[in-house]
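Shown here: the complex without one of its protein chains, the others still in place.
Coming up: chain A.
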Amino acid sequence: MNLTLKIWRQENPSAKGGIKTYQVDDVDEDMSFLEMLDSLNEQLNTAGEEPVAFDHDCREGICGSCSLMINGQAHGPEVTTTCQLHMRSFSDGDTITIEPWRSDAFPVIKDLVTDRSAFDRIIQAGGYISANTGSAPEANSVPAPRDKATRAFNVATCIGCGACVAACPNGSASLFMGAKITHLGELPQGQPERDSRVVSMVAQHDHEGFGGCTNIGECTAACPKEIPLDVISQLNKDLRTAIKHGY
């Protein structure tokens, strides 16, 4: 198939960016979306134009590096990561618009690459269980109810890609944060720090410039790992409880 690509090009964080139009021909439907961009880049390199920068790494939907707005949708039309999107989801003659994640808290570094280090700082604020190496008790000494452990796992599958933020009209990272709070809060090991965790993570989230949640649900619709919206309810519940406890 032959495609027209409209791609955001921006030289550096302070440069003014803009959309440039490219033509790619003979795209195979078995190609992944990123392989299609590889072929564009090979074409640009030959023509003497600097290739388009984009984040990608594992290309199997688990590392969370890839991060493209495709025709206005985070990760494009399917419920998956950009790297697992294949060209059979498009048709000959399509025009595809490709932009970086949209959020003030994720500033553009170059072209389609954004700075998502705010997510690391939210985790630093409390997205962990404090257990120094060597201090752990025997693993089976604390049973964890299976239903709770299963819920913990289901939300722990978040890959930290930031699609939730990019899709949210408020630029909120509540789904990302709620997933971690729910994961750790469902496990017995996560209880001692449960109150302080939610309070500090929320404070960091707001400090980073992410917006508040108004229950629109775009985040969960865009999430390639289908993290459910109820993690945000859990987040709010845990926050209320923490405040009640005097935090």
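Methods note: a contact is a pair of C-beta atoms (placed from the backbone, for glycine too) under 8 Å apart; a residue touches a chain by one contact, two chains touch by 3 or more; residues count from 1.
As a working rule, contacts and distances are computed from a predicted model.
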item: Identity of the absent chain, which is to be given by its UniProt protein name, from "Xylulose kinase", "Autoinducer 2 import system permease protein LsrC", "Fumarate reductase/succinate dehydrogenase flavoprotein subunit" or "ABC transporter ATP-binding protein"; value: "Fumarate reductase/succinate dehydrogenase flavoprotein subunit"
item: Residue of A:Gly76, A:Pro100, A:Gly171 or A:Gly190 touching the missing chain in the full complex; value: A:Gly190
item: Hidden partner chain, residues of chain A it touches; value: 11-12, 28-32, 34-35, 38-39, 41-42, 45-46, 48-51, 53, 55-65, 78, 80, 84, 86, 88, 109-110, 113, 115-117, 119-120, 123-125, 127-140, 142-146, 149-150, 152-153, 156-157, 159-160, 183-184, 187, 189-190
